[in-house]
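Below is one structure; the comments refer to it alone.
A single protein chain has been removed from this complex, and every other one stays in its place.
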Amino acid sequence: MRDLFRGELVRITAEEPEVRAKVEVRWQGDSEFHRLADSEPVMMESEKKLKEWFEKQNEDGFTPERFPFSVRTLDDDKHIGFFVLWLDLIHSEAWVGIGIGEREYWGRGYGTDMMKLCLRYAFTELNVYRVSLGLHAYNPRALRAYEKAGFRLEGRTRKDTRREGRYTDGLWMGILRTEWESMQTEGGT
Amino acid sequence: MNDIYMGELVRLSAMDVDEISKAFSRWSRNSEFRRLLDSGVARTSSQNGTKKWFEKELDDQSINQHWFSIRKLDDDTLLGDIDLYVYNWPARDTFVGIGIGERDFWGKGYGTDAMRVILRYAFTEINMKRVTLSVFEYNPRAIRSYEKAGFRHEGRLRKLLNKEGRRWDMLMMGILREEWMEQDGTKTAN
Partner (left out) sequence: MLDIQTQLFEGQDVRFGPIDYEKDPQVESKWTHDSDFMRMYETDPVRPMSAAMVKKHYEKLEKEIEDEKNMYYFTVRAKSDDRLIGKAMVQWIEWANANGVIRLGVGLVEDRRKGYGSQALRILLRFVFAELNLFRVSARVPEYNVAAIALLKKFGFVEEVRRRQALERDGGRWDLLVFGLLNDEWQDQARPVLSKVEG
């Protein structure tokens, strides 16, 4: 079987709570990263609080509806980001949240490789029928990356985010299992 | 769309804790019922103890469990319960368990009808790809009922159970969505 956890540039990992808390503090301090990734107001949490939150997740254990992963680079083993899949089990749909917290790794193909692993996991281990995501219209880099990964633009929610005194749109994308499978045979990925 | 909970002889309805624990406590006094239902040791339980158990089970009900009462269509008599336990979402495979507590209603097609309803629910409402069940060798009535509902034999765990001084097999059965579509699927489409 294909390696589920290893791509060409990155691999999936589970990190210790202290490790996650440390990087999370740093990534939270990057407001540009946060504003690209998230709709929630930018905020800062203490490393202690974050560590407790990650420890609580461990305490609660796995649920069949949520699959969070950390991501490290293959060559220098750097902990650069994460992705998480939330499942609607009945309708076999997964929502993706994905981000690279380490800025030096933006625009170098790491995000694309992460999304490849993410989709491979969603379609060959979770066996969902579709994967969905939302992004801000002011994040064209992500839009291009997701299109390359096979997502299609499906909708636009007008003026759903307000920042810096301006309203911006939300974009919604999706990829179906059948579409992803055709890409595998074509591109030989 | 048809009423998904309606069969020809029975209908499925929500679990009422008070009602089911009262009934279950009564049914459990019939050790034959307990031994057909469960591989564990047959024991009687008080109404109170049963109620506490049902409350906890219903509370714990996660996304994995779909639990219903079985009622007679004509006069609403509570006959038993039936549940789906989705143990593997990626494979969309669920266990089904059924118990008809009212002894007078054994062998009259109520169980088979309830099973038909739950299969339709499993395949068209929660979109399962397979349904699995286990049944004891010494329960031929249930085995026949499951065969009628479309389950295929998949093997037996030899001498799994020890009852009345001898050992008994546990049979495993399963039905795939494609198989169900062939026999019942066309009916549902109408």
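A and B label the chains in the order they appear, each numbered from 1.
The rule is simple: contacts are C-beta pairs under 8 Å (C-beta built on N, C-alpha and C of every residue); 3 or more make two chains touch, one makes a residue touch a chain.
Keep in mind that what you see is a predicted model, and the values were worked out from it rather than measured.
When the whole complex is considered, the residue among A:T13, A:Q28, A:T112 or A:N139 that touches the unshown chain is A:T13.
Touching the chain that is not shown, out of B:D16, B:E57 or B:D93: B:D93 (per the contact rule at the top).
Across the interface with the omitted chain, chain A contributes residues 1-6, 11-17, 55, 58-59, 61-62, 64, 67, 69, 123-127, 181.
Of the residues in chain B, those that touch the hidden partner chain are 39-41, 88-93, 129-130, 132, 152, 154-162, 167, 172, 174, 176.
The rule we apply is simple: only the chains that are shown with their structure count from here on.
Put simply, the C-alpha centre of chain A and that of chain B have 40 angstrom between them.
Of all residues in chain A, those touching chain B in their complex are 64-65, 87, 89-92, 125-127.
Note for the complex: chain B touches chain A at residues 63-64, 86, 89-92, 126-127.
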